[in-house]
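The complex is shown incomplete by one protein chain, all other protein chains being positioned as in the whole.
Chain lettering (A, B and C) follows the sequence in which the chains are written, and residue indices restart at 1 in each chain.
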Amino acid sequence: MLPAYSPSAPAPPAAPSWLARYQAVRAQSQALCAPLLPEDTVVQPMIDVSPPKWHLAHTTWFWETFLLKEYAPGYQLFHPDYAFLFNSYYNSLGSRVNRADRGTLSRPPLADVLAYRAHVDAALATLLSAEAALPPAFYELLELGLQHEQQHQELLATDIKYILSTSPLAPAYIEENEESGMRNEELAGADNSSLSEASWLAVPGGIYRVGFQEEGFCFDNELAAHDVLVAHFELQNRLVTNADYLAFIDAGGYHDFRYWMGEGWDLAQAQGWEAPLYWVKRDDTWYRFTHHGLQPVALNAPVTHISFYEADAYANWAGARLPTEAEWETAARYFGATTRGGTWLESSLLDPQPLPADADPAACHQLLGDCWEWTYSAYHAYPGYARAAGALGEYNGKFMVNQLVLRGGSCATPENHIRISYRNFFHADKRWQFTGIRLARSFNS
Amino acid sequence: MLPAYSPSAPAPPAAPSWLARYQAVRAQSQALCAPLLPEDTVVQPMIDVSPPKWHLAHTTWFWETFLLKEYAPGYQLFHPDYAFLFNSYYNSLGSRVNRADRGTLSRPPLADVLAYRAHVDAALATLLSAEAALPPAFYELLELGLQHEQQHQELLATDIKYILSTSPLAPAYIEENEESGMRNEELAGADNSSLSEASWLAVPGGIYRVGFQEEGFCFDNELAAHDVLVAHFELQNRLVTNADYLAFIDAGGYHDFRYWMGEGWDLAQAQGWEAPLYWVKRDDTWYRFTHHGLQPVALNAPVTHISFYEADAYANWAGARLPTEAEWETAARYFGATTRGGTWLESSLLDPQPLPADADPAACHQLLGDCWEWTYSAYHAYPGYARAAGALGEYNGKFMVNQLVLRGGSCATPENHIRISYRNFFHADKRWQFTGIRLARSFNS
Amino acid sequence: MLPAYSPSAPAPPAAPSWLARYQAVRAQSQALCAPLLPEDTVVQPMIDVSPPKWHLAHTTWFWETFLLKEYAPGYQLFHPDYAFLFNSYYNSLGSRVNRADRGTLSRPPLADVLAYRAHVDAALATLLSAEAALPPAFYELLELGLQHEQQHQELLATDIKYILSTSPLAPAYIEENEESGMRNEELAGADNSSLSEASWLAVPGGIYRVGFQEEGFCFDNELAAHDVLVAHFELQNRLVTNADYLAFIDAGGYHDFRYWMGEGWDLAQAQGWEAPLYWVKRDDTWYRFTHHGLQPVALNAPVTHISFYEADAYANWAGARLPTEAEWETAARYFGATTRGGTWLESSLLDPQPLPADADPAACHQLLGDCWEWTYSAYHAYPGYARAAGALGEYNGKFMVNQLVLRGGSCATPENHIRISYRNFFHADKRWQFTGIRLARSFNS
Partner (left out) sequence: MLPAYSPSAPAPPAAPSWLARYQAVRAQSQALCAPLLPEDTVVQPMIDVSPPKWHLAHTTWFWETFLLKEYAPGYQLFHPDYAFLFNSYYNSLGSRVNRADRGTLSRPPLADVLAYRAHVDAALATLLSAEAALPPAFYELLELGLQHEQQHQELLATDIKYILSTSPLAPAYIEENEESGMRNEELAGADNSSLSEASWLAVPGGIYRVGFQEEGFCFDNELAAHDVLVAHFELQNRLVTNADYLAFIDAGGYHDFRYWMGEGWDLAQAQGWEAPLYWVKRDDTWYRFTHHGLQPVALNAPVTHISFYEADAYANWAGARLPTEAEWETAARYFGATTRGGTWLESSLLDPQPLPADADPAACHQLLGDCWEWTYSAYHAYPGYARAAGALGEYNGKFMVNQLVLRGGSCATPENHIRISYRNFFHADKRWQFTGIRLARSFNS
């Protein structure tokens, strides 16, 4: 991915400010792992999940490889084998551990990875504290490194959830808070008192501009901004809730192929899907595994951990459809979506939250935060997109086929990491991210 | 898929005319199998390929199931087990042989399948010859059945090619023609004398209407016609040739990950791709397996049997890109593409042909016929698309994810089967169809 | 495998006699394929099964490779690619089609394979009719070729059964005989009137000699004859019947892990085994697919098409065990087993037959013919065994691990192909051969 600045971008902030941001982001990654035991940081229960230890080391390798090796005079590599161990997918940078084998490596242990982090952090601090002028390209990489590490924070949160979920002991990542008296049940949003009916909000057709058009940082895949023609459509004013989704389950939605894409149906049958990931039924009650342990399904919270196939089947069942990427972005701009009111990583709730009972039915809620919203748009390059030269050209560009775009961020996204133009992408079968459903419909449909 | 008529569609033709069309289409399917031995009609050397015997029976099952069972009074099923054997993918119509097992069934033999065809053809002839009025829905299904059988004719041609290719004997499907003196070498277009340089043709930006807007039949996936906003772009005036593609091979294109989508690169490495499907190198010369046996690569013929991954990598290497679906259709309408001059199934050449040496460089050639052209657009539903009720709702709708659109038809498509708005679709890795490359570029790229 | 003669072997028979034997064996292979359609000769519905066309060609390749190329002056290969196509597993003789891909090849068609046979048969006939003396090694290979072709006759019979079984049409290989008035039901032995109780026959302990000790041909794996110490044991006087085996099924034998080897249990669960291969239950009645079509299970016929795992589990359930290979051979010699009364390939019944109602309870029946009897002995080399030099060293020796010995021949074995010392071998999970169960027990168990 290409760090990109809009033409009117201001000069990069002065070094102390960069250092403070760097240290805050780095501290956040480690804070996410603080509740873990060393054993939790090693395992890889499915191929999409990486061991937390690996995330901590890979983000560090990124700084070492792209910044320190290039810009820090006399920088000493922490260990010559770490590039092989912690390169994720950059063919430009040589061979690496197979993705499927990340969970077979007990060494280096967590302690060594933390020492690696300290080594790199010290070198970065020295570099950022120095008076010497660094070239603009350095600051672009610095910004990219921060954004990259924030992306791995979201993955850390969701990978940790998956790792803990595999144990029949269903351990809680977030302990109940004795001081505040908050119990995990409450943290998981189990208040089912106030189900709001969703309402439909109209967006008039027209030519709209999408893609990054603001100041500051964006990823290369948000460029170039361009015009799209959008027909009049309507969007629901909130995410689909667990109560909504239970109606689909109870209506036999998982057993009626008519609602499903063919590949989704085959997969759901082969794997025996009956509900979203993490849901289990005990004595006729649905529970779901959360960062707070196993909790009853909160009816008015947004449904999450569903694949595109499920989101699409639900929409078909509900007589609606998923929005396209262009529609989603247009709506977000039209309704003036902001991060306020959304649930973000910083809240430490790590669970999408119900809409307040008194939420304005005429406003469009939850566009940013809580759940990534599946769109019915393939993740393709925007017009005029070009891969960067060198290793960073592999950041985004080589994934631009066979995946779908998700928008809006989630309860595991750092709040200052999101933008309206932000494009996330996953394969249609993935369920371990905080993914949810926003319904759309055409005017006449 | 939904048989669909534009509002101004004329009344369906009278029965005799329908019968003549029916018989012509049915005869064409059998004519395609005439050069085969019974043994050739049984095997399934890869999962995408179906045995020719199966195609002959499945198309017959379609007529029996959707027309005769519904509209022919007193129709007797040919055999009660054939629905299990020859249903392709309709969940609505019960269980069926696994797709991967189609090549394990020697029975019923070809002779029985031909008897099945005769049985159904006789019943259809009786029905179509009767004086009794049939409802409009019947004629919609009749039209759909014809289109469906034509689709399987293209698959027959490409599946037969794959089947014959697996033998080290490299048998020719089309024998040399002693009367005309044509040798297979000539039939395969081996004249390399006149390589034309491709030129770029501009299409001005604007709002264009795409999708089916004419009279007559279209598939449901071509609807609804709708407006798209297309930026100014340029298209090459011909398909990429084997000579063009050899330059990519010789430049190491198969060994440089920078040009490739990540999933394409991994697949190409795992399977050791070095050239298009069917190409083999002997004594430093490239040959390719064709319906005319193993033939030298014809330099000025269009390259074919390439995956989307290869088409995309080639385009990246060439400093261009693939067109989007909207661009392709807009260009085809803008340049007034017709089927004239294209190579079609009816030619029996079964190989894309070189552009004549005197082709007009200012005209856009080969848009229809010769090779399906990969677009960089996912196969998604058009705005306003809705699946039909019943089994035919499975015809197109359930495939609308994870595939890419191809446009324009090929040398294995019946000429009267194609339209500018026709949408074909395959997964990005498929290579056994007559797929090719048309380059596009944005104005400023 | 090594063609081996005991020291006192007579001189090989004169040429005409060899020719007559050769022609009889070759004719038998083709006769087995006569009821097939060309389509039946192509498919490979599982990896163990080879297409009949392949068997016909592979046996011919054997004659061409080992005899004609070596001993027939000026012999012309029928086709240069056939060695690649029809070599089975001889690494010494170069690369070959993957075993799993045998069913993907439609070419050469059956007609070409039959022409191949005629070509080789003519060359052999010329060679055998010539006056010129041929060296002893030639006659050893000639004998081996005959034995090899007979082995493939058994495989032809069982592979054809499997091929026809995959069709839901359940076609009969052997048609009902109108002249004799025999119906398939009778041919399949459905007379259930006279179930004989099995009796136990004792064999005294002692030192016995096993392995080939007679005159004439044997395979290398039957050598060297050697002494074994066998403790006193008892053997049942007949094969286990379908009635016996149904009691095991009805007692829940397929659902009680205590009777099973661990690997057998896991396999049976994963594949959902509930009965022998080819059994299906309709309306509470068990049927089984046979060469005579789908027939009711004949209660007093020997159970067949069971894996070692099932044979062993049955024996455990019955409070007995399978005999060791040494016990089986010792018993066969002790009781003077002959081929008389057994069911063999020549009978064309292709189904193990019930013991006559008046069979002597004091005699040991069915030791030779009807069903191969699983022993509880791994297929290992005998003491003093040595692989032959050259390609034929691969005939038997490289399979001598991970398989189990079966003894006695079956209803698909040519009668003059069997010997008491004959060692057949299969993996423990195989079920498509005519395999059955003979129970043994130790004196005190």
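Please note the rule applied: a contact is a pair of C-beta atoms (placed from the backbone, for glycine too) under 8 Å apart; a residue touches a chain by one contact, two chains touch by 3 or more.
Source: prediction; values computed, not measured.
Asker: Which of the chains on display does the removed chain touch in the whole complex?
Answerer: Contacts of the unshown chain, counting the full complex: A, C.
Asker: If I consider the whole complex, including the chain that's not displayed, which of C:Tyr173, C:Trp260 or C:Phe426 touches that chain?
Answerer: C:Trp260
Asker: With the missing chain put back, one of C:Asn91, C:Ser129 or C:Ser347 would touch it. Which one?
Answerer: C:Asn91
Asker: Would you mind spotting which of C:Pro296, C:Gly341, C:Pro361 or C:Gly393 touches the chain that isn't drawn?
Answerer: C:Gly393
Asker: For the chain that got dropped from the picture, name the residues of subunit A it touches.
Answerer: 37-45, 53, 81, 84-85, 101, 103-111, 163-164, 166-169, 171
Asker: For review purposes, identify every residue of subunit C that touches the missing chain, sorted by number.
Answerer: 89, 91-92, 207, 226-229, 231, 257-258, 260-265, 308, 312, 376-378, 380-381, 383-384, 386-387, 393-394, 398-402, 404, 428, 442, 444-445
Here is the rule we use: only the chains that are shown with their structure count from here on.
Asker: Computing the C-alpha centre of each chain, which chain sits at the greatest distance from subunit B?
Answerer: C
Asker: Which whole number of Å gives the spacing of the CA centres of subunit A and subunit B?
Answerer: Once rounded, the distance between the two centres reads 39 Å.
Asker: Find the geometric centre of each of subunit A and subunit C from their Cα atoms only, then give the gap between the two centres in Å, rounded to an integer.
Answerer: 61
Asker: Which subunit C residues sit where two or more other chains touch them?
Answerer: Not one residue of subunit C touches more than one other chain, so the list is empty.
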